[in-house]
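Submitted below is the structure of interest, expressed as structure tokens.
One chain of protein is taken out of this complex; the other chains stay put.
Chain naming follows the written order as A, B and C, and within any one chain the residues start at number 1.
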Amino acid sequence: MTTTIFDASRAGRSNRQHAPQDSQTPLDIPERFLRKTPPLLPQVGELQVVRHFTLLSQMNFSVDTQFYPLGSCTMKYNPRICHVLASLPGFLNRHPLATEGSGQGVLRSLYELQEMLQEISGMQAVSLTPMAGAQGEFAGVAMIRAYHRSRGDEGRTEMLVPDAAHGTNPATAAMCGYTVREIPTNAQGDVDLDALQLAVGPQTAGLMLTNPSTLGVFERAVERMAAIVHEAGGLLYYDGANLNAVTGWVRPGDMGFDAVHFNVHKTFATPHGGGGPGAGPVGVGNRLAPFLPLPVVQKQIRDNGREWFSWMSEKDLPQSIGRLSTFAGNVGILLRAHIYLRMIGAEGLKRVAEFATLNANYLMARLTEAGFAVAFPKRRATHEFIITLKREADEFGISALDFAKRLLDFGFHAPTMYFPSLVPECLLIEPTETETKETLDRFADAMIAIRQEARDYPQRLLKAPLAVPVPGGGIGRLDATRAARKPDLIWKESAVL
Amino acid sequence: MTTTIFDASRAGRSNRQHAPQDSQTPLDIPERFLRKTPPLLPQVGELQVVRHFTLLSQMNFSVDTQFYPLGSCTMKYNPRICHVLASLPGFLNRHPLATEGSGQGVLRSLYELQEMLQEISGMQAVSLTPMAGAQGEFAGVAMIRAYHRSRGDEGRTEMLVPDAAHGTNPATAAMCGYTVREIPTNAQGDVDLDALQLAVGPQTAGLMLTNPSTLGVFERAVERMAAIVHEAGGLLYYDGANLNAVTGWVRPGDMGFDAVHFNVHKTFATPHGGGGPGAGPVGVGNRLAPFLPLPVVQKQIRDNGREWFSWMSEKDLPQSIGRLSTFAGNVGILLRAHIYLRMIGAEGLKRVAEFATLNANYLMARLTEAGFAVAFPKRRATHEFIITLKREADEFGISALDFAKRLLDFGFHAPTMYFPSLVPECLLIEPTETETKETLDRFADAMIAIRQEARDYPQRLLKAPLAVPVPGGGIGRLDATRAARKPDLIWKESAVL
Amino acid sequence: MPFIPHTSAEIDEMLNKIGVLSIETLFEEVPDRLHCPPLDLSPPLGEMAVSRLMRERADADAGGLCFIGAGAYEHHIPAAVWEIASRGEFLTAYTPYQAEASQGTLQVLYEFQTMMAGLTAMDASNASLYDGGSGLGEAVLMAVRANPDHNKVVLIPASVHPHYRQVVETMTQDQGIEIIEIPFDPVEGRVALKSLASFRGKKVAALVIPQPNFFGILEEVDELTDWAKAEGAVVIGLVNPLTLGLLKPPGEWGEEGADIACGDGQPLGSPLSSGGPYFGFLCCKQKLLRQMPGRIVGRTEDPSGRSGMILTLQAREQHIRRSRATSNICTSQGIMTVAAVIHLSLLGPEGLAKVAAMCHAKTVALVNKLTAIPGVSRQFTGPFFHEAALRLPKPTAAILAQLSRLGIQGGYRLGEAYAKLDKAILICATETKTEEDLDFYADTLVWALNVKESF
Partner (left out) sequence: MPFIPHTSAEIDEMLNKIGVLSIETLFEEVPDRLHCPPLDLSPPLGEMAVSRLMRERADADAGGLCFIGAGAYEHHIPAAVWEIASRGEFLTAYTPYQAEASQGTLQVLYEFQTMMAGLTAMDASNASLYDGGSGLGEAVLMAVRANPDHNKVVLIPASVHPHYRQVVETMTQDQGIEIIEIPFDPVEGRVALKSLASFRGKKVAALVIPQPNFFGILEEVDELTDWAKAEGAVVIGLVNPLTLGLLKPPGEWGEEGADIACGDGQPLGSPLSSGGPYFGFLCCKQKLLRQMPGRIVGRTEDPSGRSGMILTLQAREQHIRRSRATSNICTSQGIMTVAAVIHLSLLGPEGLAKVAAMCHAKTVALVNKLTAIPGVSRQFTGPFFHEAALRLPKPTAAILAQLSRLGIQGGYRLGEAYAKLDKAILICATETKTEEDLDFYADTLVWALNVKESF
């Protein structure tokens, strides 16, 4: 840790250039409403602020500086132009409640995005308002619930989720008041169809599925699964986190899904920002369309023949599950996705899937050749694949975590670790289409070198990382247990000394 | 060195998003005008480009990340807002030859800058066109030459320059066809008045002076010097590189100077960009005004009472020394200076001088107290001061260079070394007003620690830097002699292997 | 290929290594009949063309003076904020799971937590939620969890932002939580203590207290807090963080302080951007910590005792606890918090207070100018801060549309959410407005009120 901005604070320092002149009018607020002591905020000069945060930024890995084969997370190149154009003053300065007449540029762009997402997913309607994948899931599952309820079908209390599913799936189902029922995976990495058949029933509200799954394989029997669930009266929800593996090749709507969320910060290359903001638009088939979350952009043709874009409200969508965000979701992020889609178009989108898949399969081939154990060696990798370091763990006493930490020293972000949890000592590797073959080769070489180290100097691995190549990168493996046992969550004056 | 962008190149890679579609029209250019082989440019993807140059940027020290006490160079905080506003599309997209009607915003801003600079320097007229300090000097000296010539006074062939002057001063005088005559400095750091008196004569075109001088002291007898030179028929040129030490306190015009250049990238906080662009406007008194370089902005009042800003041409200034830049100089940089001046105003400008001086004197006091030898201990430091490591060199066998290199390991940019050359083993230290006392203290502590090292482990110093705190900072002291002996100035294919 | 660096030679080598002849083969596990025809999207544009298109659209939306607040506020954001926050190392990093390679983001979040806890006078803060509305939703869920012995009933005044209430409704409806709306006093515009009387002893789980409320009116937060604490209800303070430079923080309301503070962080460095991205913040007292949703950063040590930051208390989160997590939230609003930290660092405590005071002063001045117009008056009598409801003598929709055509976003039409306030608009003038701007609004309003409807 570098000193905090609070350590640099000195009473009386200020940046007058950022504070308005003192107001002439004396404050007319009754005493009882006022704060007695100023809040703990740092008092630092502008240069100090710039220097502190610039130096902090350098202490990060990021796509702009490192290869980030983080499975499920899709850390690909975020085109700078999308950021620059979404940051145009005309977009940034518009108030969410400004008149629609003063926002036809942004509304048209959002409307077009809705249309593009419909086409890409094979769905009939889209709402852009969810602010991340998890909120998109919430919207989807809440719509499923609203649908059943609208039919008086109140007995459906269970949501089916494969055991390999991402944690947000069961968590979402629970937030929507459902009991979660896990469906096991078979040895080939597919959902166990028999188990699914057994699990469905009149209590089944639906199934949440990721396809390609979080195991890095395509659920080959997806149509069968859809049939089973639909026959039981349930609906299918598509977790779009892996949509980037199949864009332009196969569409959730065609596979039989009733609702889908998109992860624009995965599939459509908006930057992840160290933890957001993302956006998680939802698309639905006709059955769920009346329940879409608000607001949604609509297009009308005016008397003068001109197109007019406006927000739909409760009046237009009376059965809507309601609002999920204060205004209209993460508009700025949606603009980035719109721009990205505009730039790559239909062919480009298909290429994304192709080259994400090529890169994953190539890397899998290289690692397989080098003797690493792939979780599903008989399967094609999709855009990602899993290796298990079980053997290495047993033989050398090192873990997937040790491997991951040592990769940091080589200047690579670690793959996703220990997810999905059914594969022991696993790493979920997603190279993305924007990385070069050289980078994949260097990564494979690093993996091989680390395994050699595991054999020769296991102690070194247990201590990794030893020297992450960032300024201040001398930091060693941080103690997570200690952090949780005695939480130190905010800086305190006394802590300085 | 990190691999170059050429090493990452692969035949056939391209970023189609940046190339226009192939043109329909076939190229109608006769064969003999065309290139036969494509130029050596890298073929790399956009992510690779972003990653390569982002990582390279991290390998730099900069004001935004480190303390930079680089005497004479004035590396202070460059307010981001100046950069952001000067980069507004309205400013960036305007063609230099666009009609004046489409540029009243920028022309007005430049005009106001001319006026501000006149006021700050006590001069009568300003031209903004020189693109750096050295070109400002050229403009000034060329005007002096034009002035003498205009009076038929052709015999003035000598330009006087103090021995401590910056290298650009004699080099400029030479470019203007003058013989340079050096004037010695006395033991107190002032120009030797007797020597000056002896040096002047009918051959004297003028004197180029920096005040405060490059020795970090104020030329106390500047009025006397002006009188001596003026009496001899010469003119006085003010090298404004150190103007930041006295803004709002004393003006070159009042000291008796006939011409002055401003270093906007020093005094007015425009960023230095790793070596430019800067800007070096020149201000002159009435005698030299007719000779100002073109173009200059003028203000007229139109019939409708509105102000109108336009460029003056040869017709308006027939005696001008001419053009120095293709268009109007580094307009974007001048805008930054204008914005900076607008923000700090008269009081702010005076404060700049005060706090630059306070910081320098404080640091000098701390280093003096710690036993370092200051070049002019009896003098007040201005905004900068010199220490000499002669004693340390003699006692421990280390040099100012060793000290400087070791400072890099401590995360401080080194002060200016070996300039001015009259002080042996010197470091010229300029902390600037934007640095905090804590930073100065940490710097002083580092100096003290390094001297202790010089005593205890001189070998270590001779090898410094040992670990500059930037990524890839493991690089040791680079061999300058080797670089010059066998110049390797461009990447060559063969060099890879 | 845009954003794909492969050369054809490399593609061949790669296919070779995989042992297939074409990329298509890699998709062989996708049933043939599922392959879709080419997507019908508009043809790809180069960077130049898309730039021109988007610039035209942005220009079309630009300009105009904004006097709307209603949950999103136009503030001056120092240039350094986004110049630094959008550095690639912040912008293109993932959630800092690999702590040792993410100390930059982690430390910023730790500083963020400190600032938010400081502003609200709470013990802890998470590292952001999506926005203010969903943040309130999470706060309500958290309060209900934290108060298992009480009924799943939460009181929310009608003086809370109507959109927030809608989001809370959406988020809680399937969990059997009853949200009860508390009316506001139609004269004062704030909750009268007596409106709560009927809930005495009803073991409500929580009470939400907005400050200032949606109308800009200051609620009697001490009184309300004390009432709720006496009832054993969790107190959720819903606040605009910018105003906390001046106003009493939730942690100090009443005798014991609120238990949870939440709100939208937009005023701290997020551009208006048609509604997002902003960020929600959520702070709480120590005892509620383990009920907190969202990511939390903590300080710890490496084996050699160097301190560093790490994501902590993850047992609350979906990736560990799955269906029993405190929330399903995963990605939140990272980069907006980076901007907030830089913004707050540049302003400091004094700057923040000055901005808040100036916003208030500007709004007061605007209220004075506008209420000087015949027929225009304040809707409520309670003391207000930095936002105010005005009653107009003509239909508000038409007036606002007319103002908009003249380059003024004149306010939010309260009739949209409150049938009884059909004649009122909610206005706000932040520190960004000059005296001339205020006059321009007043003059234009005079004109708009006098012009024939048909114009």
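Convention: a contact is a pair of C-beta atoms (placed from the backbone, for glycine too) under 8 Å apart; a residue touches a chain by one contact, two chains touch by 3 or more.
Quick caveat: nothing in here was measured; it's all calculated off a predicted structure.
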Among B:Leu160, B:Leu243 or B:Leu341, which residue is in touch with the absent chain?
B:Leu341
Which residue from B:His230, B:Arg287 or B:Arg351 sits in contact with the chain not drawn here?
B:Arg351
Could I get the residues of subunit C that touch the absent chain, sorted low to high?
47-48, 51, 76, 78-79, 83-84, 87-88, 431-432
In terms of residues, what is the contact footprint of the unshown chain on subunit A?
10-21, 44-48, 50, 54, 79-81, 83-85
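The rule we apply is simple: only the chains that are shown with their structure count from here on.
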Whole-Å distance, C-alpha centre of subunit B to that of subunit C, is 46
In whole angstrom, how far does the Cα centroid of subunit A sit from the Cα centroid of subunit C?
20
Where in subunit C do residues touch at least two different other chains?
1-6, 10, 46-47, 78, 80, 88-89
Can you list every residue of subunit B that touches 2 or more other chains, as numbers and ranges?
10, 17, 45-48, 50, 54, 79-81
